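Excluded from the complex is one protein chain; the other protein chains are retained at their positions.
Letters A, B and C mark the chains in the order given here, with residues in each chain numbered from 1 onward.
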Amino acid sequence: MTPTKRIGILTSGGDCAGLNAVIRAVVHRATTHYGWQVVGIEDGTQGLLSRPVRYLNLDLNMVDGTMMRQGGTVLGTTNKGDPFAYPMADGSTRDRSQEIIGGLRELGVDTLIGIGGDGSMAILRRLAAIGGIKLIGVPKTIDNDLGITETSVGFDTAVAVATEALDRLQPTAASHDRVMVLEVMGRDAGHIALTAGIAGGADVILLPELSWSIEGVAAKIRQVQRNGRNFALVVVSEAVKTAEGAAARKEFADGQKRYGGIGNYIGHLISEATGAETRVTVLGHVQRGCPPSYRDRLLASAFGVRAVDLIAEGKSDRLLAWSNRQVIDVPIEEAIAAYASVDTASTLVQTARGLGIYIGDVDG
Amino acid sequence: MTPTKRIGILTSGGDCAGLNAVIRAVVHRATTHYGWQVVGIEDGTQGLLSRPVRYLNLDLNMVDGTMMRQGGTVLGTTNKGDPFAYPMADGSTRDRSQEIIGGLRELGVDTLIGIGGDGSMAILRRLAAIGGIKLIGVPKTIDNDLGITETSVGFDTAVAVATEALDRLQPTAASHDRVMVLEVMGRDAGHIALTAGIAGGADVILLPELSWSIEGVAAKIRQVQRNGRNFALVVVSEAVKTAEGAAARKEFADGQKRYGGIGNYIGHLISEATGAETRVTVLGHVQRGCPPSYRDRLLASAFGVRAVDLIAEGKSDRLLAWSNRQVIDVPIEEAIAAYASVDTASTLVQTARGLGIYIGDVDG
Amino acid sequence: MTPTKRIGILTSGGDCAGLNAVIRAVVHRATTHYGWQVVGIEDGTQGLLSRPVRYLNLDLNMVDGTMMRQGGTVLGTTNKGDPFAYPMADGSTRDRSQEIIGGLRELGVDTLIGIGGDGSMAILRRLAAIGGIKLIGVPKTIDNDLGITETSVGFDTAVAVATEALDRLQPTAASHDRVMVLEVMGRDAGHIALTAGIAGGADVILLPELSWSIEGVAAKIRQVQRNGRNFALVVVSEAVKTAEGAAARKEFADGQKRYGGIGNYIGHLISEATGAETRVTVLGHVQRGCPPSYRDRLLASAFGVRAVDLIAEGKSDRLLAWSNRQVIDVPIEEAIAAYASVDTASTLVQTARGLGIYIGDVDG
Partner (left out) sequence: MTPTKRIGILTSGGDCAGLNAVIRAVVHRATTHYGWQVVGIEDGTQGLLSRPVRYLNLDLNMVDGTMMRQGGTVLGTTNKGDPFAYPMADGSTRDRSQEIIGGLRELGVDTLIGIGGDGSMAILRRLAAIGGIKLIGVPKTIDNDLGITETSVGFDTAVAVATEALDRLQPTAASHDRVMVLEVMGRDAGHIALTAGIAGGADVILLPELSWSIEGVAAKIRQVQRNGRNFALVVVSEAVKTAEGAAARKEFADGQKRYGGIGNYIGHLISEATGAETRVTVLGHVQRGCPPSYRDRLLASAFGVRAVDLIAEGKSDRLLAWSNRQVIDVPIEEAIAAYASVDTASTLVQTARGLGIYIGDVDG
């Protein structure tokens, strides 16, 4: 009797909304259509370092029902512990990649679906190459910085949460004549800030990709006030930078330290420059754990089904991507290389400028 | 002294989420960047039939703040009263197009931004041609049946509401071992049903575009039960049809009448065929009036800004569209012709089939 | 060695939001504080009629995490099958109460926490009396018709959903100059309609408890129109009645049948009486399955903890109730007798009248 094919699945890197919907779609397609077994590896590659290996046998009953509607990942994840330079208790690092490959062998798995961002994909690809593992990647990141795909699992929900925060800050801003500053996530890319800022009616959006000045911000806020509106909404990306020289960069870094983060520091600068009463909200982890939006579930479902089909087609070393209303697949290497920060010529940047939002000093 | 340019704006057809965000973006761009005046015409073309013409002078103070976050349209709209065949009190119809053109002249407006679906666009285009009005169209429809654009204002929110309804029906279905049927809007296109159905974890999705049978539905529900799950979710598009012959069509029409609508009738058929306890929810108008999702506000903002820029560029008779992450513009005539129901070879249909969802008898 | 105490828990009657939070609280308190075992019986008394009895051993790991946040009941429930007159396949009924008691014995359970409404409590109480079972009841009903408690598990969420529906209908009503009718649940009590109607800005609220007339409704709608507002919101309780004579009652019943339910019929009557364009939404089961509001989870948690403590105190035949910011307990018999429809002298009725809402012809 032919043994049934077994495939592994793991989530890696920071959690986000929609991971469970990918897992569900994979299990549905693999078990029902192909009759395969699906092994869910716990806590990313960490589960493969444990002995015995930590995993769940995933079947329809486990993944049906409410799971796709829930944030986080039922498998657990981690953004620590590069297996090629694993941090040991004594402060040294060690290459533990062979242990991970051994873990996969122990599970009887030679095909792996990895759900992660660029960092995770780079690691999984090296592991796959060494261990002769067939790897299919599913892109997830709230930062949306994978250039090969129009959008990744988790981004839509993160933007929805950030926009909702602006919706909630606006009435307080208006009632108290305040400038409300909202610091959002996104790492080195300003996608969350730009998208939520437009949708949430911001007056100022500060991105890592566009140089800005506190004078420019203050001028916008004064213009708003001259037009008879006594409040303003400011969105600040977590990795906003200052452009001008080493001294300015030091002052900028010191200011963030002194005021407890970039949002707080920019709030302080705005208050100083305009005299306006300013309040700062740092949105934080609620951008990740929220129940997934319908779009993240849709994207996750399309990716999950296609990932399994790619395996059936004998493909490997491919990352799924969303492009022009379709799921496509590209070499993982190419995908990792295609980092995408905000394109300053994009429709969204033009829309922001068209609405008079201050997003930096260089005019389009 | 040169008189300031005045442009008109109106909303036409069934209301949906995001209309106010279009209006806000238009007013922002037109008044702040170009220094134009914006006249908001009330209740679609109805406002232009009244004497005096009913309108609002729109300025920044009116549109700022919470307006973009609200459902509906502050201008009012109508889906009654084709001006070329206007229904009169005595039952006759009359061509009142010249009155509408006269109304625009009274307002001093020769450029119009019309926000509507294909029906509204066809009427506005005829009016514009007769009256020498420059017309720019912004597409809105929860049905998403305008093929020229990937998505229209209002669709995203409608799908989110329909998905949320499935999220709320699932626990009741599971607690009571029931089949829950959800009837959603969409006119002759199954986009809402298909998208929400996948995202909301439906087991069966019935669309106008795909032929189906009650035997197929029942077989799927029995399969779900065999797998150990005692409930199922069924999404039914409001315009679902039956394919087989005149007699079957009559029975189908009679059934809908007898059971009070398509959702209720299909619920009855499922109950008969499977013995399962069935409950039906007709979602109705909550799909329209909901606060707009961030995506509908984003799309609306991009369209609103671009509509004004097109006028500044001297363009006319163009409809805006979203295509491959950009706002483009196309001849309105072409846009009206490009009706788009669900493409049965699309990624979403494949995803639905990949998840084992029953969406019709003909296999892809 | 003393065997550990085992208690049973079941949910009975229509599902609602907050049931899982009761179960979680019971398991927490019973297992952690008292060291007892908790047996979750499936599908209400149905699980006790099966052989083997259908049940789950509930422990902390099963109930922790997301369960309290989810609608429905993980145990399943039923509102069919009175065990004292159980409907048999041949159309007869049979007393199957001894089978249920036998089922509890099989489980080694002589103490039961029953979560249900008045109907379920009456049945469970008879069973407990016959079988020598110690019974503690936890009140749940979206109808809020248990007079002994200020509120029951599930009511708060149901009202929140109904209010949200009004929030979503209002923009559509305003955009189209329509009268929107919302039919809500509540059985013979108007609590959901009254509470959501006030909170959701309704102009008309029709309750089973107050006599009304279509003339009164129409007069209110005309008054609203005279004041310059072209739309109105109407909330209709599912069990609204007509007061006037047998002929009127027949016409009223016929009208509901002809137009497909009470909401649709009243929508038709309003349209006829005022000429206003009318649309009807029947909210249905989304009032039940929604994730529980914080208040339903709070109430559920307080009830769950106290139910276990009552068992530890040796109490039986008691129903928990919320009264003046405290959990109290009362004899179940007394609780069942205290049916509570809307008190027409209550603060809420006065508030509705104070806001000019039409809630019936007899003036306060």
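The rule is simple: a residue touches a chain if its C-beta (ideal position, glycine included) is under 8 Å from a C-beta of that chain, and two chains touch if they have at least 3 such contacts.
Every value quoted in this text rests on a predicted model; they were computed, and no experiment measured them.
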**Report entry** Of C:L56, C:A122 or C:V327, the one touching the omitted chain in the full complex
**Finding:** C:V327
Query - Given C:G228, C:G245 or C:G314, the one touching the chain that is not displayed - result: C:G228
Report summary line: Given A:S97, A:S152, A:Q170 or A:T351, the residue that touches the chain left out of view is A:Q170
Report summary line: Of C:V159, C:V236 or C:C290, the residue touching the omitted chain is C:V159
Report summary line: Per the touch rule stated above, chain C touches the missing chain via residues 25, 28-29, 32-33, 60-61, 64-66, 68-69, 150, 156, 159-160, 163-164, 167, 170-171, 174, 195-196, 198-201, 227-229, 293-295, 297-298, 301-302, 305-306, 308-309, 324-327, 346-348, 350-351, 354-356
Query raised in the report: So which bits of chain A touch the chain we can't see?
Result: 11, 14-15, 19, 43, 70-73, 76-79, 161, 165, 168-177, 180, 260-261, 264, 279-282, 284-286, 288-291
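Just so it is clear, only the chains that are shown with their structure count from here on.
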Query raised in the report: Which chain's centre, taken as the mean of its Cα atoms, is farthest from the centre of chain A?
Result: C
Requested in this report: Report, in whole Å, the distance between the mean C-alpha point of chain A and the mean C-alpha point of chain C.
Outcome: 41
Requested in this report: Enumerate the residues of chain B that touch no fewer than two other chains.
Outcome: 170-171, 174
